[in-house]
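The other protein chains are all here in position, but one chain of the complex has been omitted.
Up next, chain A:
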């Protein structure tokens, strides 16, 4: 199911006023917040619910619909401090498909960082499906290979003079060691 979906407008709420949760879904953080659209105008007061599957917001007015957005579409989010347009700092969210965006303005400014951090954590719980990752990695490797072997004069500030005139000889001991060091660093440093 993990295909990205656009922002879902819904008024399906749980008994407690939040999003209807899937079996393996739970709310990581929730707080009072106003939703503002791309135009920065407030849609209304309500509550934001950040679950391990989606970011949801429901207005205080139970007659009105709220929004649910899954992480596959939430391309980028950030803390914004645009005091000209907003009462306080807030969390900006950028939707992948068509560049739509919205703002979540917590009622308590102290919640802004928590909202931002929780979305970071939960987004990382939802990596995209592996078929897409594989294709991306293949493309990435091909691009890197193409760019690096095709480019001239780019690699001049690193380890000059160790590999002879054309710079592309059999791996030297130092290069091998450097590669091994990169792997060791990766193993040691689990968190980003």
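Quick note on the criterion: contacts are C-beta pairs under 8 Å (C-beta built on N, C-alpha and C of every residue); 3 or more make two chains touch, one makes a residue touch a chain; residues count from 1.
Assume contacts and distances are computed from a predicted model.
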Per UniProt, the name of the complex member that is left out, chosen from "Ferredoxin-thioredoxin reductase catalytic chain, chloroplastic", "Sm domain-containing protein", "Integrator complex subunit 9" or "Translocon-associated protein subunit alpha": "Sm domain-containing protein"
Footprint left on chain A by the chain that the document does not show: 38, 40, 71-72, 74-82, 92, 94, 96-99, 101, 116, 119-120, 123-124, 127-128, 130, 132-134, 136-138, 140-142, 144-146, 148-149, 151, 154-155, 157-159, 163, 167-168, 171, 175, 178-179, 182-183, 185-186, 189, 191-192
